[in-house]
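These notes concern the structure reproduced below.
Presenting chain A:
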Amino acid sequence: MADAVIVVALLLVALSATAAVAVRDPARQALVLSVLGLVLAVLFTVLQAPDVALSQLAVGSALTPLLLLLAVHKVRRRGKKEGHHR
Partner candidate 1 sequence: MDASLPLLVAVPLLGAALLVAGGRLVPRPVAETVGCAVSAGTAALALVLLLNSSPPFLEWSGGWTPVQGQSVGIVLIGDGPGLGMAALASLLTLASLAYSWHYFDEPPSGHAGSFPALLLLFQGGMCGFAIAGDLFNAFVWFELMSVVAYALTGHRVEEARAVQGALTFAVVTSLGAYALLMGIGLLYARTGELGMHAIGRGLDAHGCPDALVLAAFVLVMTALLVKSAAVPFHFWLPDAHAVAPTPVCMLLSGVMVELGTFGVWRVYGTVFSGPGGVPAPEFERALVTLGALTAVIGAVMCWYQRHIKRLLAYSTVAHTGLFLIGIGVLKPEADDGIALYVLGHAGVKAALFACTGILLDRYGSVDEHALHGRARELKGVAVLFVLGALGLAGLPPFGTALGKSVTEEAVGGPLTVLYVAASAVTAAAVLRVAARVFGGLGPRPETGSGYETTGSGERPETRHRLSRIPDTMTAVPAVLLAGAVAVGVAPGFAKVVARAVNETGSAGVFTSVHWTPAGVLLGLVSTLLAGVLALLAVARPKAFAAPDRALWLRRLQSGHVGDYVAWVLVGTTVLGALTLPGMLGG
Partner candidate 2 sequence: MNGWILAAAVVLGGGVGATVWGVATGPLRRRVVAQNLCTAFACPALLLLSQGYDRPSYVDLALVLALLGPVGTLVFARLLADELAADPPSAWGLTYAAAAVGAVVVPALCVATGPSRAMAKLLVVGALLIGGNLLASRALSGAFPEVRRG
């Protein structure tokens, strides 16, 4: 019966991973990836790996989305500028 929560967490991981691939816009994908990071952390907790869950939380909830969004921002700003020049 303790498996129920593991199954739930696994399903959430599978769903959000699929969503992270299916969502094609990078800014929206960053949102899904941050949720994926969180769900992975929950999965690691139920698999009794709090250390890994903690590092996944630290990386997945703030760091990776921040990096992704900064890259998106830079790329978009460039695109806009180029549009003006042409």
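How were these picked? Simply put, all candidates are chains of the complex that A comes from, given by their letters.
Before moving on, here are some points about what is shown:
One rule holds for everything that comes next: a residue touches a chain if its C-beta (ideal position, glycine included) is under 8 Å from a C-beta of that chain, and two chains touch if they have at least 3 such contacts; residues count from 1.
A quick note: this is a predicted structure, and the numbers were derived from the prediction, not measured.
Taking any copy into account, the candidate from 1 or 2 that touches chain A in the complex is 2. Contact residues on chain A toward candidate 2 in their complex (touch as defined above): 1-2, 4-5, 8-9, 11-12, 15-16, 19, 22-23, 27-28, 30-32, 34-35, 38-39, 41-42, 45-46, 48, 50, 53-54, 57-58, 61-62, 65-66, 69-70, 72-73.
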